[in-house]
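Apart from one protein chain that is not included, each protein chain of the complex appears where it belongs.
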Amino acid sequence: MARYLLIESRDPFDNNDVAFYGELACNLVREGNEVTMFLVQNGVLPTRPCGRSQSLTKLAEAGVKVLADEFSLRERGITVNGLIKGVIAAPLDIVVDELASGTKTIWH
Amino acid sequence: MKALSIIETAYRGTLEEQDDTIVWITHAMKGAGANLDVLLRGNAVNYGVKTQDASGLVFGAERQTQPPRIAEDLAKLVTKGVSVYVVDEDRADRGIEHAALIEGLETIPRVKIAELIGKYDQVWHW
Partner (left out) sequence: MTTQKTLTFALMDPPYENARSTTALRLIDIAARRGYKINVFAYEGAVNLPFAKQSSHANAVHGRDVDQENHPLPRKWIAALMNEAKSRGGSIDWVNCGLCVDERGAGEAIDGVRRGTPGDFWKMAEASDNTLVIATR
């Protein structure tokens, strides 16, 4: 079992390739890996309850840990209390923690 | 260390650079002894199409003499021992027939990408 950190900087409103990344995350979990998706920049936009946020909740239900960069959330006026189910606000330090511990890290 | 470079963005600056800069850096790293393979996905699957022709660009009296030849660059990577994978659904979505692709590319279904990246120490998504 390996650890993966998938950093998602794109949002589904602007970019339909976000679906590929969610699919990859689920497939990695299915293969027995521990997967975290870290949303950053506009990648946090679907964390408000909206038409595109269900895919994030489904990721969490599939066993992917879904985190959202605290600064990116605040920059966009998205409150921590208003996040959809399954998404947790987290500091960007987590990315450096994972990099330092050798987690396979991919930026999208 | 074995690395997989995932190339997704296509035709970004390729006319100005006269190549795809990620295919190019892959060549350069391979030449420096790197152990790496390539996965083409998204629009970059089009890079494997044999019939690409970017010749003829002219601005006033400035004529481009070395247009990008991306399919050739990919073929050369294959001859250097780099495995070049192409995501099959991305190929099919874009109406690219297998026969339209250069020799030496290995198609892989999207569902197998997770297994593929597990084989590499580093995965770089360009």
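Order of writing sets the labels: A and B. Residues in every chain begin at 1.
One rule holds for everything that comes next: contacts are C-beta pairs under 8 Å (C-beta built on N, C-alpha and C of every residue); 3 or more make two chains touch, one makes a residue touch a chain.
Bear in mind that the values here come from a model prediction, so they are computed numbers and not experimental data.
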{"item": "Chains on display which the left-out chain touches in the complete complex", "value": "A, B"}
{"item": "Hidden partner chain, touching residue among B:Leu15, B:Ala28 or B:Leu57", "value": "B:Ala28"}
{"item": "Interface with the undisplayed chain - residues on subunit B", "value": "1, 3, 9, 12-13, 17, 21-22, 25, 28-29, 31-34, 122, 124-126"}
{"item": "Absent-chain interface as seen on subunit A, which is shown", "value": "9, 40-42, 71, 92-93, 95-96, 99-100, 102-103, 105, 107"}
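Just so we're on the same page, only the chains that are shown with their structure count from here on.
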{"item": "Distance from subunit B to subunit A - Cα centre to Cα centre, in angstrom", "value": "27"}
{"item": "For the subunit B and subunit A complex, residues of the former touching the latter", "value": "6, 8, 41-42, 110-111, 113-115, 117-118, 122-125"}
{"item": "In the complex with subunit B, residue positions of subunit A that touch it", "value": "2, 17, 20, 23-24, 27-28, 30-31, 33, 104, 106-108"}
